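Below is one structure, written out as structure tokens; comments come after it.
Removed from the display is one protein chain of the complex; every other protein chain stays in position.
What follows is chain A.
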Amino acid sequence: MIRVEGLSKTFSDGFQALVDVDLTIQRGEIFALLGPNGAGKTTLISVICGLVNASRGRVLVDGHDNVRDYRAARSLIGLVPQELTNEAFTTVWDTVSFSRGLFGKPKDPAHIEQVLRSLTLWEKRNSRLLELSGGMKRRVLIAKALSHAPQVLFLDEPTAGVDVELRREMWEVVRGLRDQGVTIILTTHYIEEAEEMADRIGVIRRGEIVLVENTHALMHKLGSKELTLQVDEPLEALPESLAGHGLALADEGHALVYSYDAARQEGGSTISGLLADLEAVGVRVKDLHTRQSSLEDIFVSLVQERRSP
């Protein structure tokens, strides 16, 4: 759906925001562009959407070059910016209709109504923007972007600085859009968000795409898991028969920590074997929980990996 080829951007102050970026976004997917603040996420989106001129390279949107054939390219795209003060005195209905008109589409009240209803903004259609809550304003921005029925939707930090409830709500909205066939590219510096939402994740750091991977494959490849077992009686030392499992004592003998990943589980030590061995030596397990390494851990290890020579 979108092809970015050899894209570089150096700003007039000499800051190189993008370094030779190649990226392909597939039709119908949710793609998360993940990176710390200042990594170049917004610049990349801005170049694709025509807000920033590229220094080198090109962008194709459904085969249309976004500079030479900007009308065709841009009319396929909807952009939801991070946040901004809109014209505070216009109504929700007017500002969303304005966006549609700006994209050269004839008036279509039925479509606007459908967009507003899907974002639960219908009741507020006659409210002025300054009367809306922060979450409502964000949804108005999404409604504006959807007003001309784009095939690709860019969401720049859709949940930055919003509360947990609203974040869940945003995620639902985005999933709903994907189900309608809209290709979605979102930027985030919240790892959980990428993990929760995306089909694929691209990690960007200092203007370079360091990795693009299917979310599950990424978790599988780099994700290690930890099983923590709470025991009834504190242990002073590990029983010898458990040595083969690579356990560690924690919490002053009240807990055993068992680290494993997908690869190792297939080898000698298994969870069922561990549990059987524990039973055999008479260690009674009171409780247990597992933890999967988050993308944050993955991200940190990735960055460190690259730093070390």
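Following the convention adopted for this analysis, a contact is a pair of C-beta atoms (placed from the backbone, for glycine too) under 8 Å apart; a residue touches a chain by one contact, two chains touch by 3 or more; residues count from 1.
Keep this in mind: contacts and distances are computed from a predicted model.
The unshown chain of the complex is recorded in UniProt as "Transport permease protein", chosen from "F420-non-reducing hydrogenase vhu iron-sulfur subunit D", "ChrR family anti-sigma-E factor", "Indolepyruvate ferredoxin oxidoreductase beta subunit" or "Transport permease protein".
If you put the hidden chain back, the residue from A:Val4, A:Leu23, A:Val59 or A:Leu79 that touches it is A:Leu79.
Across A:Pro36, A:Gly63 or A:Gly104, the single residue that touches the chain missing here is A:Gly104. For chain A, the list of residues touching the undisplayed chain reads 11-12, 49-53, 69-75, 77, 79, 81, 84-87, 89-90, 94, 98-99, 101-106, 144.
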